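Here the complex is missing one protein chain, while the rest keep their positions.
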Amino acid sequence: MKGKRVLIINRGEIAIRVAKALNELGLVSVGVWTDNETEPPHLEFCQEWVRLEGSNNKDTYLNIPRIMKLIDDYKIDGVHPGYGFLSENREFSEALAKKGITFIGPNPEAVYKMGAKDISKQIAKEAGVPVVPGSTGEVETIEEAIRIGNEIGYPILLKAVAGGGGKGMRPCANEAEVKANFAAVQREALSSFGYAALLVEKYILNPHHIEVQILADKKGNVYHIFERECSVQRRHQKIIEEAPSPFIGTDEAVRKEICETAVKCAKAVNYDSAGTVEFIMGEDKKFYFLEMNTRIQVEHPITEEITGVDLVANMIKAAFNQPLDFKSQDEIQIHGHAIELRICAEDPITMLPAPGKIAGFETTFPQGIRFDHCIYPKFTITPDFDPMIGKLIAKGFNREVALRKVQNALDGLVIEGIKTNIALHRVILNEENFRKGKYSTNYIGTVKPQEKVAPKEDLQAFMVKIAAIEQNGAKA
Amino acid sequence: MKGKRVLIINRGEIAIRVAKALNELGLVSVGVWTDNETEPPHLEFCQEWVRLEGSNNKDTYLNIPRIMKLIDDYKIDGVHPGYGFLSENREFSEALAKKGITFIGPNPEAVYKMGAKDISKQIAKEAGVPVVPGSTGEVETIEEAIRIGNEIGYPILLKAVAGGGGKGMRPCANEAEVKANFAAVQREALSSFGYAALLVEKYILNPHHIEVQILADKKGNVYHIFERECSVQRRHQKIIEEAPSPFIGTDEAVRKEICETAVKCAKAVNYDSAGTVEFIMGEDKKFYFLEMNTRIQVEHPITEEITGVDLVANMIKAAFNQPLDFKSQDEIQIHGHAIELRICAEDPITMLPAPGKIAGFETTFPQGIRFDHCIYPKFTITPDFDPMIGKLIAKGFNREVALRKVQNALDGLVIEGIKTNIALHRVILNEENFRKGKYSTNYIGTVKPQEKVAPKEDLQAFMVKIAAIEQNGAKA
Amino acid sequence: MRYYFVNQDMKEFSIDAEIIPGAMEFTHEGKKSQIWIRKLAGKNYYSFDQISWKKLPSLGVNEVLVSHSEVYKVYRGFKPSGLNKGGAGALITQMPGKLVKIFKKIGDTVVKGETVLILEAMKMENEIKSGADGTIKSINVKEGQALEAGFLMVEIEEAK
Partner (left out) sequence: MRYYFVNQDMKEFSIDAEIIPGAMEFTHEGKKSQIWIRKLAGKNYYSFDQISWKKLPSLGVNEVLVSHSEVYKVYRGFKPSGLNKGGAGALITQMPGKLVKIFKKIGDTVVKGETVLILEAMKMENEIKSGADGTIKSINVKEGQALEAGFLMVEIEEAK
C-alpha cells in the first residue's frame, strides 16, 4: 500500500481529512484545484497539486472522463471521492474498476443496490430488516386505506405518490380521520402534482434519525462502530450530531439490536468499506430502515472520537486489502461522548445560505476539541458549493462534559465577514430540551431556537474595529 | 465554583492548559506577565492579564509576598501553580490556606510529607509499599556490606553517602566484588566528596521509570488513572513518555498491583488532588517506590488521552470541593495508546540547551494529534526558563497506530531559527528497540540514538529561502 | 473625528472618536468610553478596562466603514450604488448569485410583492419581489448573469 498514488476528487474539510489519512499511511496524496478555485485550502495537506480544468462542478468534480484523464496523466493508483460529488456514483466506480484503479469505497454492486431506494428497501426486507410498514402500491379507496390502517395500526399517513416537501400528506389517528381526509388529500395531490394517487404508511410520531456506522473489509468481515443521533435537522439536513444517542441512552438491548441490524443490511450487499445505515426510530424505540449511505459521512468524526477508530485510515486500508486496526467486534467500545456542530455560512435566523468572503478567523478552544474545517482569513465561500465550512467536535468523559466543552469552544470560535449559524448553535446548546437530550427530528420546527437568536451588537464591534484600525495606524 | 477568580502563577504551555480548563469550567482565568516577558503567549488564553513585577524568577514566579499582594489587589479566590516554581512549596500553600485562598493542589501536609525524601520513604514503608532495599544507615565495614548483600540479594550498589551524578558508586555482583571494590569506593567518596561513608542498596539492572497518575477529592476518594512509562530520559529528565507502559504490556496483574500500591501511598498522606507516584521497576517487574510528585505533571496529557479523564479540570473541581466526573474506579478504563514527545530548544546531538528566537513555525498534523505548546513565530526562548517549548502527543487505537501518527506529525512540525531535538526524536521513533517497546532508563546512554542524528541539508534549505525571499520581492 | 458605518443589513451607525495613547476614546449619546488595544504574539487584543482582554480576529471590517469621506475597507463587494439605493423600489442582491429569469421589461407595472426576477444562490432559487407598487424604471442585468452581493439589479419607479 505504501507509496501508492491516490487522487482526492473532492475539496474542503473532507479533502483535508482524507489527505491527512493518506499521508499518515505513507501513500501519496494528490489534490486537485479547479479554475473557479485556484487556491483551495485543502491543498495545504496534499503532497501533490494537479489542475482539474473547468470552472463549474459539471466540468470538474463530476466530470468522469476528465478525471480518468488525470488518472492516466499522473499515474494514479487509487481514488478517494470523499462525500457528495461522485462518491456514490456506480458509473464512476465501475469505470475505475475496469481500469484496475482502486476506488476507496465499496464495490460497484453495493453502490448500485443501496443507491436505488426501492431496491435497497427490498434488500432490507429480504434480510429481515424492518422497514416503515405501509401499502405496497397505490391505494385507490377509503376502504383499502382503512383496511391497511387496521393492519399496520394507527396513526397512519395518507401521502401523495408524487408527494414531497410536506405537501400532499396528512396523518390520521383513526378510521374516522381517514374517512374525513382521504378525498382532501387526493384533491391536494391532484392540484400540487397533477396526480391524485395516494400511498398509506405508518405515521411515526416525534421520530429520531439514528444511524449506525459500518466498517467492513474485502475478506467479508463486517463490523459496526456503534450509532449516531442526528435528529437536529433543518430542511432535512443535519446540523448537530451526537454519539452515542441520548435517546437510546443506557438501553443496551436496543443499541445492540439496531447495530446488529445494520450489520445485517451491510452483509446483504457484501459491503466492504466504510458506510452508514440510516434508521428512523419512533418514541417506542421501534426502528425502521431508511437507506444506506455507501460513503464516508460528514459526521464520521464523532464516531472516531468515542471509539478511537480512525475510520478514514481504516477505509483506505480496506480498499487496498490491508488488515483493519482490529480483529473482532468486542475490541470496539464506546468511551465517553462526542458532539458535532456543523458550522455553515448561513443566516442564523432564516437558516438560508449566505456566502461571502471571510474577513477574520480566530479560535480559542478548550482541551478536547477537534475542528475539521477549510477556513482561513480572506477565504471566499462561493455559491457553487455546500455552505458547510467546518465541523466543531467536542469529546468528553460524558455528555455533560462534552456539552461544556463544545459550548466553551463555540464562544472561542470567531468568523468575521460572513453570516454563520454559530449564534443558532449557541441558542440550541442552552435550550432545555436539547440539554436534556430530549429532541426528535421535529426539534427545529417545534422548539424554534432560531427565534431566540440574539442580534449581534453592531455598534460595539464597530467601535472595537475603529480602535484597532487607528491604533495599528493602518487601513488593515 | 463558577465565577471564582483564579490566578495562574506559571507560564508557557502549562499556563495555557490551566487557563483552558478554568475558562471551560466558568471560572475567571487571571494570567501574569513579568518584566522579562511582557508578551507571554499564555495570556492568549487568560481572561485577565496582570503584571507580576520583576525580571527574574526569584522576584516573580518564586516571590511569595509579591504573589500574595496580587491576590489582594485583584480579589483572587484561588491559585493554580502549574508545575515547577511554587507548585510543591509548603510555605506557599500554607500562606494561601491562612488567607482562605484555594490552592489548586493537595493540602499543605501532603505537600510537606511527600516533599521530604526521607519522610516520604518512611511513610511508604509504613504503608507497606516496597522501597529499594538497602542499609538503613552508613556502612563502615566490608563484612557489614556483605551481610546486607546476602540479606537483600545481589547485585548490590556501593554508594557514597554524599554521592550523586554517577560518581562514588559501583555495582557488585557477589561477595568477591564487594571485597574488591569496597575500599576503592571509599577512596573515591573521600576524594570526590571529602567524606568516605558508604551506603549499600539493591542494584536494579535496566530499570524502568514507571509512574501512576492519582486523582483524589476532598471527601477521601482516591482513584488511580493508570500508569505511564517514562524511561526514555537524558540527564535524568524525561523526553518521551507512553501510556500504557509497553513493558507492563498485557500483564494486568502487575498493572493492577502497581496502580493499587500508588493509591495506598496517596491515602497514606490523605491526598486530595491530582498527583503522581513514581516507581522504579526491575527486569523482574518488581517495583519500588521512588517519590510522589504533588502537582500536575508535564506528561499528564497521555493519561488524559487514553482514559478520557480531563485531569486539569478535575483537579480544579477537587480543589473547590466539587464532584469529580466519575464516581467509581471501574468507570476509568484504558482505551488505546498515547505517546508524548517533549520538544525542547536544544542541540539534537549534544542535547544541550540552545535558546534563541523562533524564525518560523508551521504544523501539518494527521488526525489524532494534540500539541500543547507556547510557540509562535518570532517567540524568543530565553535562558531563564526550561528549554521545553512543546509536547507533541499522539493518540491511537493501539501503539502501532499511535507511533504511525506521532511519526507523521513529527515530519509536519517545523520550527526554524533555533535548534530543537526534533531530529533526535525522529531517530528514536525509527530505532528498533524503541519500536518494539524494549527500552529501560539506560536507553539514551546505551543505544545512543543521538549519534545517528542526520545533519540537516543546509544548502537546499538555503536555496529555498533565497527563492522565497526573491519571489516575494521582500527581505522578509 | 466622526465615523459612519453601514452593516450587512444596510443599517447605518455613526459615532465620534478621538485617538488617545494606546486606546480610542468614543463619545456616543453623550457618554464617553475607551477601548484599549494591545498586541500579543502578533495578534491584536482589545480591552475596556486594561485588565480583561479579548482577541480581535482581524482588522478587516466586513461591512462599509467610512471615516469623514475616507472609505476604509469593503470586504463584501458592496457597490457604492447599493448604499444609497436601499429603498423599496431598488432590487439589490443580498448575496452573490446567478440571475435565472426576469419576468418584466422596462415600463411594465408591478404591484408590491410581485415576483420580478429569480436569483439562484447556493443551489437554491430565490424569488425577488418588488417592494412597492410602480413601474420598472431600469433593468441592469440579463438572464444567466453572475452577480456579486449589493448589485442593483432592477429599479422601480414607485407610484405616487
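Think of it as A, B and C in the order they're written, each chain with its own count starting at 1.
In the analysis below, a residue touches a chain if its C-beta (ideal position, glycine included) is under 8 Å from a C-beta of that chain, and two chains touch if they have at least 3 such contacts.
Predicted model only: the values in this text are computed from it and were never measured.
A.B. asks: Identify the visible chains that the left-out chain touches across the whole complex.
C.D. replies: Touched by the chain not displayed, across the whole complex: A, B.
A.B. asks: Which is it among A:Gln47, A:Asn270, A:Gln322 or A:Thr364 that touches the chain not included here?
C.D. replies: A:Gln47
A.B. asks: Write the list of chain B residues that the hidden chain touches.
C.D. replies: Where chain B meets the chain not shown: residues 352-357, 359-362, 364, 377, 382-383, 386-387, 414-419, 458-459, 462-472, 474-476.
A.B. asks: Which residues does chain A use to touch the chain missing from this display?
C.D. replies: Residues touching the hidden chain, for chain A, are 39, 41, 43-44, 47-50, 74, 376-379.
In the analysis below, only the chains that are shown with their structure count from here on.
A.B. asks: Counting C-beta pairs in contact, which two chains come out on top?
C.D. replies: Answer by contact count: the chains A-C.
A.B. asks: Roughly how far is chain A from chain B, going centre to centre by Cα mean, in whole Å?
C.D. replies: Using C-alpha averages as centres, the distance is 42 Å.
A.B. asks: Can you give the whole-Å distance between the Cα centres of chain A and chain C?
C.D. replies: 33
A.B. asks: Suppose each chain is reduced to the average of its Cα coordinates; what separation in Å results between chain B and chain C?
C.D. replies: Computed from C-alpha means, the inter-chain centre distance equals 54 Å.
A.B. asks: At least two other chains touched by the same residue of chain C: list those residues.
C.D. replies: As it turns out, chain C has residues touching two or more other chains at 43, 55.
A.B. asks: Give the residues of chain B touching no fewer than two other chains, as numbers and ranges.
C.D. replies: Only 44 qualify.
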